[in-house]
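== subunit A ==
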Amino acid sequence: MKQPLHALALALLVAAGIGLPDAYAQTRTDVAVAAPWHVSGIDPAQDGYTFQRMEVGETLVDADATGALRPGLATDWTVSDDGLTWRFDIRENVVFHDGSALDAAAAASSLNRAMTRPGILSSVPLEAIEADGNAVVVRLSEPFSAVPAVLANYTTMILAPASFDAEGNVVAFIGTGPFAVDKVETPLSLAVRRFDDYWGEAPAIEAASYLSASRAETRALMAESGDADVAVTLDPAGYAQLKRVDGIAVEAVSIPRSIVLKLNLARGPLADKAAREALSLAIDREGIAAGILRFPDAAATQLFPPVLKGWYDADLPPLAYDPERAAELLAGLGWEKGDDGILTRDGARFALTLRTFPNRPELPLIAAALQDQWRAIGVDLAVSVGNSSEIPAGHQDGSLDVALYARNYGLTPDPVVNTVDDFGTGGGDWGAMNWDAPEVAEALTAALRQSDPEARSAAIHTVASALQQELPVIPIAWYQHTVAYPVALEGLVVDPLERTYGLSAVRWAR
Partner candidate 1 sequence: MRLPRLVGLVCLLVIAVLTILGPSLSGFDPAKQNLRAILLPPGTDGHLLGTDNLGRDIAARILGGAQITLSLAALAVASAAAFGVGLGMLAGWRGGVTDRLLGALSDAVLALPGLLLVLLLAAIRPDSWWTLYAGLALTLWVEFFRVSRARTRVLTASPAVEAARLLGLGRWHVVRRHLWPDLSLQILTLAAFGAATVVTALATLGFISVGLRPPTPEWGVMMAELLPSWREAPWAIAAPVVALAATVLSLRLAAGSEG
Partner candidate 2 sequence: MRLTVEELSVHAGSTRLVGPISLAIEAGEPLTILGETGAGKSLLAQAIMGALPEGLTAQGAITLDGRRLDTLPPRQRRALWGHEIAMLPQEPWRALDALMRSGEQVAESHAIVAGEGWKTAEARAHDALSGLGLEERAMAAWPGALSGGMAQRVAFAAATAAGAGTLLADEPTKGLDEARRDDVTALLLRYVEDGHLLLTITHDVAVARALGGKVMVLKDGEAVEHGAAAEVLHAPKSAYGQALIAADPANWPHIIPQRGGEPVLVAEGLGIARGRRLLLDGVGLSLRAGQRIAVVGESGLGKSSLLDTLAGLIPAAGGAVRRLGRGAAPFAVQKLYQDPPAAFAPRVPLAESFRDLERRHRISRAEREMLLERLGLSPGLLARRPDAVSGGELQRLALVRVLLLQPAVILADEPTSRLDPVTQRQVMEVIGAIARQSNVGLVLVTHNRTMARRWADSTLDLSDYTPLRAAG
């Protein structure tokens, strides 16, 4: 029990106000990361994204900051003419952290195991994944153009065979990345150290640590006090504060994640397109972006943010803020204001319940803002802050009215996989609900199957404009990913796809 005595002595020192020598003076070789997400397990399907961001595990296909695919553990890949067979050539002389060599068989078995767990692979029409010589062959039941993009997702990270026990549970995380696992203390911390036999360029820093700090204020304070070098996902106020601290640089990068309002079109008031349009017109997006998110240009003009090239359509008419127009539209639909200021139509009140969750600090605030803005046009919105899973649960059992969340369209570098899940026939847990739009479904399958670029972008255009007019989902703001780091930490690149913290490319100045 040496620890408590040691701490007691420290407490005394603190009480006596004696300054400790600055332990961080000499040039450092380690980096500490603070982020809100738990490390609840070492299974890639669970919180695997942290192992990918800390560059412990790697995928067959990689993507650069713009989302363009590039070789990862697979040097190149080809697709058969009928689009049903993909071949990925495995990179030569790559070594796992336990020293064993990476070959096609190891890669295939790792992917097969990933198929048995929930993850991105479940949305691909897979027949089989086999090893053939030094290549991994992926057989499909129907053409699916985004296979390489899917194999860039963290749930498809390649682990050494020794990582799994008989039933396929992960017993140790043995990847191929530039850093290897040093110590995992679920649910709060992960420590990694440099893997000297890494196939790529060796990183400058020797060790890195990841701490899950769920409170945004704590992360901001850790950045300021130097206990965390890289603080990720800051709350708006924390971001504004750290901007003023010298020695600390802050970056806000718009990422392919949008804050959206999911509507259940089976609900009476939401069935009419004009009503949805009115609700959208009543939202003061600039006010929310400037007042709550503190990024004035985060106000969404359409669903897909500019960073998603090809999907963002500049000439779509932008969403506007016009409460009077909204009131006229609703009046046109026969809604009259009752004495409590809430609209009623043949006896039914225009009252809805919005579900959101507190893990992202800005969501409850935006919910409160929407509640006030919709009340101005006579819509009674109740806000229920609960658990994130209540939204898909509400979608499945139809109990959902409205939901507010931040949807990630960059799960795979090519957003088509997400959009198919969200807006394909029958809608999606995190997409449209009870919205029948056959022409959109057709366009989506075309985008999925077409490899010819013009045809693909035409299909995407139809989808984007339909979403903008029909508004099954009302976009609010484009998500800004915020990071704070000491100026002395050189070479840090903030990845908009949130695939990596970029630790392998940084070094301490001096």
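On the choice of candidates, all candidates are chains of the complex that A comes from, given by their letters.
One rule holds for everything that comes next: a residue touches a chain if its C-beta (ideal position, glycine included) is under 8 Å from a C-beta of that chain, and two chains touch if they have at least 3 such contacts; residues count from 1.
Note that the coordinates shown come from a computational prediction; the quantities given were computed from them, not determined experimentally.
**Student:** Looking at subunit A, find the partner in this complex that touches it; the options are 1 or 2.
**Tutor:** 1
**Student:** With touch defined as at the start, can you tell me which subunit A residues reach candidate 1 in the complex?
**Tutor:** Residue positions touching the partner: 216-217, 220, 235-238, 240-241, 284, 287-288, 290-292, 358, 361, 364-365, 367-369, 371-373, 375, 382-386.
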